[in-house]
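The structure under discussion appears below in the form of structure tokens.
Of the protein chains in this complex, all but one are displayed in their positions.
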Amino acid sequence: MPQSFRLPEGGLIDRARSLRFTFDGRSFDGHPGDTLASALLANGVHLVARSFKYHRPRGIFSAGAEEPNALVQLGEDPRTDPNQRATQVELFDGLSAKAQHCWPSLEVDFNQVTSLASRLIPSGFYYKTFMWPSWKYFEGPIRRAAGLGKAPRLPDPDRYDKCFAHCDVLVVGGGPAGLAAALAAGRTGARVILVEQDNRLGGSLLSAPETQIEGAPSADWVREAEAELATLPEVKVLKRTTCFAYYDHNLLGLLEKVTDHYAPYDRPAELPRQRMWRVRAGHVILATGAIERPLVFRDNDRPGIMLASAASSYLNRWAVKPGSRAVVFTNNEGGYRAALDLKSRGVDLAAVIDLQLAAEGPLSRRARDEGIPIKTGYAVTGTSGHLRLKKVFVAPLDGAGKRVFGGGEPIEADLLVSSGGWNPTVHLFCQSKGTLEWDDSLACFRPDASMQRNQAVVGAANGTFGLSSVLVEAHAAALAAADAAGFSTGGEASTAPTSVEERDFLPMREIYLVPSIKPLGQGGKHFVDQQHDVTAADLLLAMREGYRSIEHVKRYTTTGMATDQGKTSNVAAIGIVAEHLGKTVPEVGVTTFRPPYTAVTFGAFAGRDVDDFLDPERTTPMHAWHRAHGAAFEDVGQWKRAWYYPQAGEDMAAAVNREVKAARDSVGILDASTLGKIEIRGPDAGVFLDRIYTNVFSTLKVGRARYGLMLKEDGMVFDDGVTTRLAEDRYLMTTTTGGAANVMSWLEEWLQTEWPDLKVYLTSVTEQWATMTISGPNARALLAELTELDLSTDSFPHMSMAEGEVAGVKARIFRISFTGELSYEINVPSRYGLAVWQALIRVGQKYAITPYGTEAMHVLRAEKGFIIVGQETDGSVTPLDLGMNWIVSKKKDFLGRRSLSRPDMLKADRKQLVGLLTEDGREVLPEGAQLVESNHDIRPPIPMVGHVTSSYWSPNCGQSIALALVKGGRDRMGERLYAALPDRTISCTVTEPLFFDKTGERLHG
Amino acid sequence: MVEDFLRQSPLSHLALAASGRSQRAEEDGVALAERPYRTVITLRGQAEDAVFVEAIQRALGLGLPRKVGQVSGDPRGREILCLGPDEWWVTDAADDAEPLVTSLTEAVGDLFAQVVDTSDNWFALELSGPRARDVLAKACPLDLHPRTFGPARCAQSLLAKAPMTLQQLDDTPAFRLHVRRSFADYAWRWLSDAGREYGVSILQS
Amino acid sequence: MLLIPCPHCGPRAEIEFSYGGEAHIARPEEPDELTDQEWSDYVFMRRNPKGVVLERWVHAHGCRRWFNAARDTVTYEILAIYPMGQNPPELPEPRYL
Partner (left out) sequence: MNKRYSIFSLARNAYTRHEDWQEAWRSPAPKARYDAVIIGGGGHGLATAYYLAKLHGMTNIAVVERGWLGGGNTGRNTTIVRSNYLWDESAAIYEHAMKLWEGLSRELNYNVMFSQRGVLNLAHSPSDMREVQRRVYANRLNGIDSEILNAQQVKEFCPQIDLRGGGRYPVVGASLQRRGGTARHDAVAWGYARAADALGVDIIQECPVHGIKVVDGKVRGIETARGYIETPKVGIVVAGHSSVLAEMAGFRLPVQSMPLQALVSEPVKPTLDCVVMSGAVHAYVSQSDKGELVIGAGVDHYIGYGQRGSQQVPEETISAICELFPIFRRMRMMRQWGGIVDTCPDASPIIGKTPVEGIYINCGWGTGGFKATPGSGWVFAHTVACDEPHPLNAPFSLDRYRTGYLIDEHGAAAVAH
């Protein structure tokens, strides 16, 4: 089908090439340079969408980011994108778009019945009904009726990128102001980033080809500016990039569309789909332009009704006639520019309807001279046409602008464009907490006070509308920013580009709600927020019901809450509210501007931080061995730890049982490299540790090790581990795997902030050392085969350390035990970890050495009643609760000590650590099981006396064992308790938390 | 002396094979290389103590940089990185840290100072090429523009979600990135992925 | 994301820092002399002002040094940084409140 509305010449499109695309299954042609919207209009397609609530037919309303209506579903699963603005989708070959939110088709949408019932469903209707019998019976249908496009059903195959960037001057907006600013700043040598959401620089100039800058067509100036910027090494120009957010301290978020505009077969595989930039800017120049404000009149939403500036854009930039016969409705001179554009491009111009009582500006004079029929003091009072505008009704207006006279004269037209003035695009400025002032002469909100350092707003965004003034303002702001960043023009005078154009749309007659022949709300609708179908009548209803704050009006009616976030509707809504409440517009105020300016893909926010990059996986030097030997892994913080090593035919329980037995029967080996390790040195190291730990370390002998417990100031257990005295002034502290980083920070914090007088230095050496624990009755024999050290208990007793070679590698060996068996913890530099591990395995064959994972380690330590911080404790457990009074020094102060004597800490019914044995020893209590005192079936709430913290099958005890925190547990020895599970109760007996080798003789081998 | 073949880089599981510097990397790409087994000694001490400074300088034959972010020495040989007001790294091309640890330990003697061998706590990889800064910008919030960073400079920051010590080696630009050993695999794969759009070649270590 | 001026490393991104809460809360010298109320005031009670707060930060992913900052909790402007153990300097009027 030919592009019958494409003008024969002009436009920034590549006519030499055609692009084939489909909309709702129909095939069309367009050209490179088109947007989906311009290409649809070129093919005479105006009906593109249905509205949110009433399913009214909607067309293309704007030519940019402010589009409320023309939302389409782009592409097919898995690369489908709902709610895409056709006005911003660049056309590519093979593009496929669908209408959304309609059934069975765009033309015949049965859901439009909601429109017929519209009187029953005014704003907020759902708050007043659907309460009986229950909301749940109504919610489903309402949910299905809501939403717009469809979310993808398949995982997104595309990749996204994220990066940081830094610059002296960030210029947002590549229109005349932004270009002038980027040039001025860039020429000084400052680092400049210029951001433009469009695929071309030029902004408003792209739609105004006759504009002159520096005495030549502005298009030439734009071209030259772009060429010059490309020669400046410190200037970066980002097109197709939207600055969507202005965060604290001049951090701005940009979204760059990298490959969205490529035909699928052309997309370079190595490029990400989109890239998020996080720019820290020394100075920010916001040159974000302005958005035209539509007039709010009756039935202002039909396909064929659009913004005046959009019509000019389609004519000039895309060489598309948006209609055959047009009416222009305006309250200012700007509408006449569209009228002149329409006429000069061959559109039959039926009339300009001007709310102003007289039109005396240069453009209106020109229009009059060209014979365009002009009706001043007139209003559009309504429209007709179902799927496309057919008629416009106009009538004269009274002096106050409150009433129209007569029944309305019909004018045949398929295009109606309106202009109600301009709103500076202050979104980013307001996100940065800048405040607005209402400018009466411009009838718009413009920036007032800035809340960020080093920020300027220039051009239309600042309420400066004349091109000449814009260029001067932008140039000056850029020079000031560059100068403040330490870059000057070096004495050479820098002059702003010149233009003779001045602002063209003043004066205006501001009527926020254009009256019609019928009272508001009766026959026809005055749409304020087109996407959400919020009408002027809805706003008045909200206020009538007491929702008078503009925030209440917004939330009650949902005006401005659609995907366009009210870019063309918010000021009109405020104006109507102000008029109704008898307030001024600034008294009503604006609702909060929030990021993003336009919606940002989740994938771009996530960037590369997905899948296995979401969180780093930290691995030990022996990781490859564990993998090769079939280990299952457990996540402990970011670490991957070997959990158990199933052999052929073994399930987890069997593997763990085998590993647990081996460690008691002969020897097992555990990779303990993940434990935190901190080297501590200084004359005050002992004193320091005394303050950190509940017990004393300053008296520890060199070469000896001691278990310690540390608390937070609230008295709760925070971490534990063994600390060894390496020398008079040197200690090596070990921490839990998960707590390593926190403990290091904790120690540094106290040293630096509270005890700077203590002479102590700390260095983390967690990963310097690969750590392997060999444990079991044959541990000594095994180790003896690989070291020359004297391993006899006399020279190497329990809780001591020795340095020597193991398998030819210099090692630190600690004789400490977390299993209750004779154990050695061998530390070698990480690069040799795997080699020494393999040597131990090799030599250990004769002892049937068995690698065991964290699960077996847990069973072994539970058999001995050793706690795990984070499992037996949860931030509400003190050392006294754990029965560890023996480790709490009475002689000295330490962190958290004072908290232990608070009244609640001393209560007898605090939860205390005990052991549990099930009545049927084969039954293993589930961890987390809650304990009750009675197994009689009673109704909840049933008082709980404690819970199971750890529970395992113990092959060495031949029965299940559990640790639990039980209220007053130490006084309950031998008492019967019940684990109350959803489907049964398990009875068990309270015991000491010690199940195996109660005398501890195995420790000494 | 331990046999070299016993030691292992944390990237050995990737069986990295040098791809050589491709034409593309030469022009607009990046090159990655692992640099295991360098000596990295963490040194803590009081910069305001002239005795300490003097002792270190004598032991190393290098000036002790006093401003955080400064580096003295030869990036391919021995150098000192100032990481904090009382914290330095002494790094050296030698793969056996022991002699240096011994001489530094002797140098500081009873002074309030600390010398710890952290060669295996850290893992270095090098990223170079015309787009090296662009790749780093994806992972790191530092401003590495030549006006604010350069050779003989170092900084501690983040490489995506891994803590990193970064130093610039030359104007290629080439950077050395130190991450904790357990993050080696993460860092390598992250950088390889981030560099994909520019082309990544792997250099022999 | 704030830009925080580390006294040693210069301005750095907030993600490199950890927050340490209110500054100038000294640990009692003799905890045993304190009533439960006084002790809990030390452990738990905080000023939490809307306006200028004196607080502590640590450059956790940088030089790992602690320092004090005066920051406006509404605008997030950092008015001053100063070393641990020192009193806050004369502060400029918050410029943007």
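We call the chains A, B and C, going by the order they appear; numbering starts again at 1 in every chain.
By definition in this document, contacts are C-beta pairs under 8 Å (C-beta built on N, C-alpha and C of every residue); 3 or more make two chains touch, one makes a residue touch a chain.
Since the model is a prediction, treat every value here as computed from it, not as a measurement.
Engineer: Touch partners of the unshown chain, restricted to the chains that are shown, please.
Structural biologist: A, C
Engineer: From the list A:Lys128, A:Lys701, A:Lys891 or A:Arg922, pick the residue that touches the absent chain.
Structural biologist: A:Lys128
Engineer: Where the complex has a chain not shown, which of A:Ile13, A:Leu251, A:Leu963 or A:Leu1003 is the residue touching it?
Structural biologist: A:Leu251
Engineer: Out of A:Gly11, A:Gly149 or A:Gly708, which is the one that touches the chain we can't see?
Structural biologist: Here the residue in touch with the unshown chain is A:Gly149.
Engineer: Which one touches the absent chain: A:Asp874, A:Asp920 or A:Glu992?
Structural biologist: Result: among the candidates, A:Asp874 touches the missing chain.
Engineer: Determine and list the chain C residues touching the chain excluded from the picture.
Structural biologist: Residues of chain C in touch with the missing chain: 1, 14-15, 18-19, 21, 36-37, 40-41, 43-50, 53, 55, 71, 73-76.
Engineer: Which chain A residues would touch the chain omitted from the figure, given the whole complex?
Structural biologist: 52, 78-83, 119-120, 122, 125-132, 135-136, 139, 142-144, 146-156, 158, 160, 162, 245, 247-248, 251, 253, 278, 431, 433, 521-522, 537, 541, 544-549, 551-552, 555-556, 558, 563, 565, 592, 594-596, 599-603, 605-607, 609-612, 614-615, 617, 634-635, 714-715, 870-871, 874-876, 899, 902-905, 926-930, 932, 939-942, 944, 947, 980-982
The criterion applied here is as follows: only the chains that are shown with their structure count from here on.
Engineer: Going by the touch rule set out above, which residues of chain C reach two or more other chains?
Structural biologist: If we look for residues of chain C contacting two or more partner chains, we find 13, 64-65.
Engineer: Two or more other chains in contact with one residue: find those residues in chain B.
Structural biologist: 141-142
Engineer: Any idea which chain A residues touch chain B in the complex?
Structural biologist: Where chain A meets chain B, its residues are 161-166, 191, 270-272, 278, 280, 607-609, 612-613, 615-621, 623-624, 639, 679, 681-683, 759, 761, 763-769, 808-810, 829-835.
Engineer: Report the residues of chain B in contact with chain A in the complex, numbered from low to high.
Structural biologist: So the residues of chain B touching chain A come out as 2-3, 6-10, 12-13, 36-37, 42, 44-45, 86, 112-114, 116-122, 134, 137-138, 140-143, 145, 147-148, 160-162, 180-183, 185-186, 189-190, 193-194, 196-197, 199.
Engineer: Going by the contact rule at the top, pick out the chain C residues touching chain B in the complex.
Structural biologist: 8-10, 12-13, 15-16, 61-65
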